[in-house]
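See below for the structure under consideration.
Removed from the display is one protein chain of the complex; every other protein chain stays in position.
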Amino acid sequence: MAIRVTIWNEFRHEQQNEQVKEVYPDGIHEALASYLNKCKGITTKTATLDEPEHGLTDDVLENTDVLIWWGHTAHHEVDDAVVEKVYNRVHAGMGLIALHSAHFSKIFKKLMGTTCDLKWREANDKERLWVTAPNHPIAQGIGDYIELPAEEMYGEFFDIPQPDHVIFTSWFTGGEVFRSGCTFTRSNGKIFYFRPGHETYPTYYNEEILHVIENGVRWAAPVDWKDFNFGNAQPLEDM
Amino acid sequence: MAIRVTIWNEFRHEQQNEQVKEVYPDGIHEALASYLNKCKGITTKTATLDEPEHGLTDDVLENTDVLIWWGHTAHHEVDDAVVEKVYNRVHAGMGLIALHSAHFSKIFKKLMGTTCDLKWREANDKERLWVTAPNHPIAQGIGDYIELPAEEMYGEFFDIPQPDHVIFTSWFTGGEVFRSGCTFTRSNGKIFYFRPGHETYPTYYNEEILHVIENGVRWAAPVDWKDFNFGNAQPLEDM
Amino acid sequence: MAIRVTIWNEFRHEQQNEQVKEVYPDGIHEALASYLNKCKGITTKTATLDEPEHGLTDDVLENTDVLIWWGHTAHHEVDDAVVEKVYNRVHAGMGLIALHSAHFSKIFKKLMGTTCDLKWREANDKERLWVTAPNHPIAQGIGDYIELPAEEMYGEFFDIPQPDHVIFTSWFTGGEVFRSGCTFTRSNGKIFYFRPGHETYPTYYNEEILHVIENGVRWAAPVDWKDFNFGNAQPLEDM
Partner (left out) sequence: MAIRVTIWNEFRHEQQNEQVKEVYPDGIHEALASYLNKCKGITTKTATLDEPEHGLTDDVLENTDVLIWWGHTAHHEVDDAVVEKVYNRVHAGMGLIALHSAHFSKIFKKLMGTTCDLKWREANDKERLWVTAPNHPIAQGIGDYIELPAEEMYGEFFDIPQPDHVIFTSWFTGGEVFRSGCTFTRSNGKIFYFRPGHETYPTYYNEEILHVIENGVRWAAPVDWKDFNFGNAQPLEDM
């Protein structure tokens, strides 16, 4: 059965900023969907901030195996009730891929329990993402590193809990490093934070970046939708 | 300089339930304080739910290095504004020791990002806490295990993120196991979850349990109150 | 392409001990092979101690994606040169599944860097393996726990490095606990230690245990046979 991916995008920059519109005329979500739709065993839907319920109705969430999230300028406009539903769905087993500035989204911060703050700079730094966990499924097919000619810089200290695995660590021209590919487990859900993708750069057309996102989708797809047995429990042994 | 510990206790069972009052006539917080006050380099204060601001004023929090938390029946009565202050103080570097049913406290759940749910049974199970990280400072002075003749059972799956270290794993008569001593890092703060201590048992008079809590206090005490430099950053190299 | 599994077995108990022979007339390796051969996308070979080069020739290793290892009484008879070859092959990407008393095999100890010692008892303890990482691929299809009516006991402290993930934690009748399912990464190779399977019990006919081993095989299969670029490196930037 195919992995059902929903790509959520704030979709404001692309409509309000000419420079961004030129790079992503149909929005970041469509750029990602267009790649993922060609991947075997993956189907996609999209959802955006300005749709009713931000496009994340109960029905949509119940039919999503992996949710991709891109947001930046309007994190505070995302309704707390929707965030709560996404939070519960991750706990139930839905994978979450948080891209770039989604580090500051309500849903990512709520799942992390930290500020998720960091250093940043918009100055066309070159970024080189070094693979620091080469045998992780998310690094499949990637060599020593991925190089991006220009990107926004994110720098340490990145205030996240210790990741389960750090798949990529970035080098930036200006002198900084960053844990750019991090995995986490929350309840039954898998989370992959992946740094690149500032809206003014064509990063989501880079074949290696897209391949990593595809790997992330396959890795984050739920193993089981497990029903946990919590609460009062009878003894399993004579007492 | 001494480690300044604040022991927070819900302090309801001890006032409302005769059985509990008999075990902890002055409250669980006083039992803990009475031990910790004898430990070199540690000073304690106490705070309880029914005090104004639950006893956790700005002044108290600003003068707390490690906060110990015991709550059970009234988690929902803890004011969200106080939880937010404690949350921020942990991020700034304050240690947090969450005891027993504090697994379901607002502050612990908010820091974990999971449901923190588990199995439980009040049936006088014997508990044996095996040391699974013997060289961790929290296990200092403890042999193969600590044995408690009767306790409430907590059983897996314990819905927490992967701990940094699992110091104790419990065996229960009824057939269950539990990760009973877990450490986490959140921003600049250290967190130690320690399972034992149901209100109807004299667990907080057990010398080994108290010694572990003392170890936990010393480990969770802040290394530095670091000021993180987040936000827009100038390049450190010529670009 | 199918995952190529080689099942290595010491194969001494089954030939020398009537009780064991009765349980595994063709050897533990054949019991495992008979299950795995029915699994889609998996092919198996077997190899045993008393074959030339212990059945692990260069050709066999070069055509093995995942090596399963069962040994007990003759760890010291395994040739160091063969151990070295297996060690190098794990580094190159071959998965390793170390079963039961393989905790004391030369290859497992060499990969761990610790004594791998533990407590043990042959006394028909009941074992209950609780799932402590439910969303890990190795726990796919398993409920709260697996129960084995009688097994050898292994108890903590189990002297291993901190595992990447602890998938199972066992409860034993006699009062002990044990980290029974542990994953590790070494260079490009994935390692799964799985506790159950003393030679006198029919554990390797238990459908859930076999399913976990199958899951382990799929998880440990190499993602890539990566060629690492080590050594002297030219700068990637102008200096």
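Every chain is named by a letter (A, B and C) in the order it is written, and numbering of its residues begins at 1.
We adopt the following convention: contacts are C-beta pairs under 8 Å (C-beta built on N, C-alpha and C of every residue); 3 or more make two chains touch, one makes a residue touch a chain.
Owing to the predicted nature of the structure, the values given are computational and were not obtained by experimental measurement.
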item: Sole residue of C:V5, C:I42, C:L99 or C:M112 that reaches the chain not shown, by the stated touch rule; value: C:M112
item: Residue of C:M94, C:M153 or C:I167 in touch with the missing chain, whole complex considered; value: C:M153
item: Missing-chain contacts mapped onto chain C; value: 91, 110-115, 117-121, 123-125, 153, 155, 157, 159, 161-162, 164, 173-176, 184-187, 228-237, 239
item: Absent-chain interface as seen on chain A, which is shown; value: 128, 130-134, 144, 155-158, 162, 165-166, 169-172, 175-177, 179
item: Absent-chain interface as seen on chain B, which is shown; value: 93, 128, 133-137, 139-141, 144, 164-165, 173, 185, 187-190, 222-224, 226, 228-229, 236-237
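Convention: only the chains that are shown with their structure count from here on.
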item: Residues of chain C whose C-beta touches two or more other chains; value: 128, 133-134, 144, 165
